[in-house]
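Only one protein chain is missing; all other protein chains are in place.
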Amino acid sequence: MHEECGVVGVSYSNETPSALSIYYALYALQHRGQESAGITVHDGTKVSTLKGMGLVPDVFNKGDIQKLKGHVGIGHVRYSTTGGSKIENCQPLIVSFKSGTIAIAHNGNLVNSKELRTELEKEGRIFLSDSDTEVIAHLLVKKLMHSDLDEAVRELMKRLVGSYSLVILVDNVLVAVRDPLGIKPLCLGQIDNGYMVASESAAVDILNGTLLRDIAPGEMLIIKGGEYESKQLVRSKNYAHCVFEYIYFARPDSVIDGELVYSVRMRIGQTLFSEHPVKADIVSPVPDSGITAAIGFSKRSGIDYMEGLMKNRYIGRTFIMPGQDMRETAVRLKLNTIKPNIEGKNVVLVDDSIVRGTTSRRIIDLMRKSGAREIHMRVASPPIISPCYLGIDMATREELVAAHKAVKGVEAVINADSLGYISIDGLVSSIGLPQDDLCIGCLTGAYPVEIPGEKCSRRQLKLSEF
Amino acid sequence: MHEECGVVGVSYSNETPSALSIYYALYALQHRGQESAGITVHDGTKVSTLKGMGLVPDVFNKGDIQKLKGHVGIGHVRYSTTGGSKIENCQPLIVSFKSGTIAIAHNGNLVNSKELRTELEKEGRIFLSDSDTEVIAHLLVKKLMHSDLDEAVRELMKRLVGSYSLVILVDNVLVAVRDPLGIKPLCLGQIDNGYMVASESAAVDILNGTLLRDIAPGEMLIIKGGEYESKQLVRSKNYAHCVFEYIYFARPDSVIDGELVYSVRMRIGQTLFSEHPVKADIVSPVPDSGITAAIGFSKRSGIDYMEGLMKNRYIGRTFIMPGQDMRETAVRLKLNTIKPNIEGKNVVLVDDSIVRGTTSRRIIDLMRKSGAREIHMRVASPPIISPCYLGIDMATREELVAAHKAVKGVEAVINADSLGYISIDGLVSSIGLPQDDLCIGCLTGAYPVEIPGEKCSRRQLKLSEF
Amino acid sequence: MHEECGVVGVSYSNETPSALSIYYALYALQHRGQESAGITVHDGTKVSTLKGMGLVPDVFNKGDIQKLKGHVGIGHVRYSTTGGSKIENCQPLIVSFKSGTIAIAHNGNLVNSKELRTELEKEGRIFLSDSDTEVIAHLLVKKLMHSDLDEAVRELMKRLVGSYSLVILVDNVLVAVRDPLGIKPLCLGQIDNGYMVASESAAVDILNGTLLRDIAPGEMLIIKGGEYESKQLVRSKNYAHCVFEYIYFARPDSVIDGELVYSVRMRIGQTLFSEHPVKADIVSPVPDSGITAAIGFSKRSGIDYMEGLMKNRYIGRTFIMPGQDMRETAVRLKLNTIKPNIEGKNVVLVDDSIVRGTTSRRIIDLMRKSGAREIHMRVASPPIISPCYLGIDMATREELVAAHKAVKGVEAVINADSLGYISIDGLVSSIGLPQDDLCIGCLTGAYPVEIPGEKCSRRQLKLSEF
Partner (left out) sequence: MHEECGVVGVSYSNETPSALSIYYALYALQHRGQESAGITVHDGTKVSTLKGMGLVPDVFNKGDIQKLKGHVGIGHVRYSTTGGSKIENCQPLIVSFKSGTIAIAHNGNLVNSKELRTELEKEGRIFLSDSDTEVIAHLLVKKLMHSDLDEAVRELMKRLVGSYSLVILVDNVLVAVRDPLGIKPLCLGQIDNGYMVASESAAVDILNGTLLRDIAPGEMLIIKGGEYESKQLVRSKNYAHCVFEYIYFARPDSVIDGELVYSVRMRIGQTLFSEHPVKADIVSPVPDSGITAAIGFSKRSGIDYMEGLMKNRYIGRTFIMPGQDMRETAVRLKLNTIKPNIEGKNVVLVDDSIVRGTTSRRIIDLMRKSGAREIHMRVASPPIISPCYLGIDMATREELVAAHKAVKGVEAVINADSLGYISIDGLVSSIGLPQDDLCIGCLTGAYPVEIPGEKCSRRQLKLSEF
């Protein structure tokens, strides 16, 4: 499972430069994308952009940030789900058009991107990149030819199918848009002398700001001159917040759609024990993403929480030589067992999810080699049986072990003494939001938007709803 | 005076990879642009591109070149005249559209770029860069919506005002186009198992190929499957070959529009003596661009050719500390006098051109300091009185010393004992082409295309000519 | 508190290349030094070395590692305590002398380095760097002029005062030496077809090896041709293992001098509660180094373990703009509170140590801002009242807050509701080794070696003991 994107927008009412704040905010969102980073600011007259491949501190230095003048700006970190790993695909995307410039930072994934592109190409339009964002730019500008911003974005929403949290600079006006289903997170924060929007509230915290609220699904915010204006462009009956933001992707210290991720993970751990009780000597997480659920499991079960695996904090660009035990080496470079903690013990091992099953298998093998007696795997997500089309880079259906095997089969594949997944109900109640407001497409195979060849879980939005 | 761009296209009839050949060819054209370099190849299925900031050997390594698969491809080196120094402006520009992909490498400068851009924006189109090339791409694709390639390029030619030597990949077909006035050079060469086009014949030489001919003004070549097809899309009565390619910009070993640059420069030197005879002890060039003319001057005059100035071959990214004698240091870093060669001598100093006059002044001061008795400046171009809008980055009219002063005035500014420019007639006869086929806009202020606020030297092409 | 050095040596009895194994082992020891990294191998004929500034994966790529031929080699990662941050100071240090070459990797700090250097300079010797290691090299070679290896190293030990775990290549023989007090760790592991020595057993684990034992204080190991030979060159009555390896510096999954670091930290946490009981809602660590002690505290106290602070995993080369709240920003970039976990709660905050007190103060302020009701600080080390001269880069005596204030004073400085340090006795019993075998100089001000101006805790080794 890989990451995707993080977006941020900052608007000061006074002359505070926005670039430094965006830089810090992107840094707080670095876990959402390590492939490229970019910042665009507007100084009232013109846009300036700096973007590059790599981590936030690699892309920007102090001098760069100081040169980016403007009290309003947006930023983006990216791990590509659509569009290759090229400098051309780095965001923000800047386009000039009839009336000025538009800069766009996008988190999400359109499922009708190809269709829209073909349609736009038929009109004689050209594309310089293969990103969804360029498709959005074309459509937005097209709509703006004949409509004001509200109407243009409303029209845009009619055409885009998929997930999109957008942060846009229309000249020096900051605009934030969240798709009508609210698939990807986007929140509003107040900072000294201004406002900000960001994928996660941790970015608000890093600027010492106050989380005001989430952007509502279908809402557009226009921030300018120290004030923000809200337009509810589309109202959906139900939402489709991504459950994997809670399970795995977001930071534990972020609050998403009203729920603290840390608390959700604690409740998941507690529910996991209730649903799959076991007697054991210790509860141990697969670090880092299994930690909080393991603590919850320990609390509910009374079984001691103890780290049986140590993660190398410096894992990164290490190379592996091809060879027989290459994959084992790869796991050992990342994780080491704390042998005395698990030797001769019955261990509950808590992980966030099982995708292909191969990593789980190698971890369990490693722990058995270190002397663990029994290993009881507990998983913070239900079985993933279907791919994600909306922004989480999981795997293809062929690769997903639970798409082809029942729980007992997966248990055998990963070589666990027992295997327990949280139930969908358990997950939903742990999150604390109505099931109808969550996207669980990867867990059921029925998606909240129409995807060719897949089932749709709900009535589509009708045009009248716009 | 700075450089602009070089383009190349290579098409093999067999499976020879084109990228390596393009790499070498760009290397031979490096003098035409040191800011960025790019190569695009097509393998029959898809385009691959690699581009970056810097010199050709800095942008590409062996592994990169080997990864660029395809027996047809194009390349570009660039020094920006329009469009800032950004990675987004690197060429080739790749666009995808209704029917596939188009990659464009462009040498030249449109004078109606802004106007075309505004017109395209009015249609709702968006621009991701500020380069002329994106304008060309939009127009070409627009025309291709309703026409075949011939017709589309013919239509394109009707709209583009300015200089353009274009090398284009339409999927895996190599297309070469030269503007109807033939302002920028473009030639056709035969290589083992294929054909190539390039800005200069030196690029054909480096691949051990044979120069076949220049692409005619208004001609389009389509190269595919080991054959090339010529379409004379527009016929102009007269051409407008840039004289500065001969005077300064092109390599001496290139043949442009039938004339060897070296020979032109030799004849210029000879003519210079005939027009401005002088008695002196030695003839010395300002290296490197004055060398050949100085040799010609020596030959005609019988005055000994002797180097009075030495150029540091490693000049490049050296920094200069601000301060009183900074500008003098800057010249001294680049040039050193060979004192004993000029001490007590009457020296004829030959340079390619005088732009602002400041460099000439500093060189002459340096030579006087080293003991030169008299310094007689002879210049291989007539006085530059007007800016270039068509691709040579000279200076603004305000900066051009000859725009504001007569020869005697310039002589005083540069502190020469005498100053002689070649005459326009002398230059034209040295080049050996009819004056009506040359662009001498910078020498007369009358340009071969209509430029707002400037005089036009000739009747514009009528639509009927297309 | 900063890091220092990690060393590793690998010797295969067959032709397995050692460089790749050393690379992985250094990667496991990366936490011991991030400033530079180096590998030296010997192929039976000659040494090859590669070293550079930066993290292990930045210094070496696959091609580099493949070029380092030899089945025996050593490696080093470094954070300087003596010697500036220069490429010249990177290790291994390679010297050639009368009988061949010696490569040295050194972890530790000599307290008589200056004195030895002066003495050697008096003999006319010259120094090309300012590192302790060059001093060791001079002395070793000097002794080798008249003695065999055993005797030379024994003589060397007589002269070196301080901590030193040395891994040495004498041509293609791997030699490991640990100072007579065993201040810095060094262990022996068995790997497929060979042996290895390393600063920590985690480096043995990453190579899928088996930890055999620690190198004894005063012991020299000679590894060659698939066998190792032990020489107990010096026997000390007592040892002086650094307690901070257990408290803070080593990996939790390493076993040092027989004790698993993780278990020591668990026991420290338990002891901390016993010594400083408190009623609270949650126990929360300062991540990462306070985690295990916090788990131990929770286990003994029954208070829920819950993360109240989140660490940004990507912290690194981020810059901070100077300004009023710069230091607060610096903490916020590194740590974020999980507000709902601490809001209105009484929190036990567990950290590994307090050095200057400033970071603790800022963390506590941050938590109070997030609504924590009471904050009870519990510290896994006793008060640090004196600097470390033996390899841990702590601070000067002036900077150490506990050098100048009693516990109540520190409590006020850091703004805690209560403050409890573990006692020296509690620490010693948590470690599980006799107090006489530990170095607690920084906790008592009395050191195990003579340091000018400081008290010495014990009788010095007499020559007769060698």
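Labels A, B and C are assigned to the chains in the order they are written; within every chain, residues are numbered from 1.
Keep this in mind: a residue touches a chain if its C-beta (ideal position, glycine included) is under 8 Å from a C-beta of that chain, and two chains touch if they have at least 3 such contacts.
Note that the structure is a prediction, hence the values are computed from the model and not measured.
J.: Which shown chains does the chain we cannot see touch?
T.: Displayed chains contacted by the hidden chain, ordered by label: B, C.
J.: Thinking of the whole complex, not just what is shown, which of C:Glu15, C:Asp58, C:Glu121 or C:Asp150 touches the missing chain?
T.: C:Glu121
J.: Where the complex has a chain not shown, which of B:Ala202, B:Leu349, B:Leu400 or B:Val449 is the residue touching it?
T.: B:Ala202
J.: Given that one chain is not shown, which residue among B:Ser99, B:Gln232, B:Ser274 or B:Asn312 touches it?
T.: B:Asn312
J.: Touching the hidden chain in the complete assembly: which of C:Glu4, C:Glu35, C:Glu134 or C:Asp179 does that?
T.: Within the whole complex, the residue contacting the unshown chain is C:Glu134.
J.: Residue by residue, what part of subunit C touches the chain that was omitted?
T.: Against the missing chain, subunit C presents residues 87-88, 93-98, 118, 121-122, 124-130, 134, 137-138, 141-142, 145.
J.: Residues of subunit B in contact with the chain that isn't shown?
T.: Against the missing chain, subunit B presents residues 20, 24, 27-28, 30-31, 34, 55-58, 61-62, 65, 202, 205-206, 208, 251-253, 255, 260, 262-263, 266, 288, 291-292, 295, 298-299, 304-307, 310, 312-314, 316-319, 321, 325, 328-329, 332-333, 336-341.
Here, only the chains that are shown with their structure count from here on.
J.: Draw the chains as dots and join the ones that touch; what shape do you get: line, ring, star, complete or other?
T.: line
J.: If you average the C-alpha positions per chain, which one ends up nearest the average over all of them?
T.: A
J.: Max contacts between which two chains?
T.: Counting C-beta pairs in contact for each chain pair, the top pair is A-C.
J.: Averaging over Cα atoms per chain, report the distance between subunit A and subunit B in Å.
T.: 49
J.: So the centre of each chain is just the mean of its C-alpha atoms; given that, what is the distance between subunit B and subunit C in Å?
T.: 62
J.: As a quick test, compute the distance in whole Å between the mean CA positions of subunit A and subunit C.
T.: Here the centre of subunit C sits 37 Å away from the centre of subunit A.
J.: Do you know which subunit B residues sit against two or more other chains?
T.: If we look for residues of subunit B contacting two or more partner chains, we find none.
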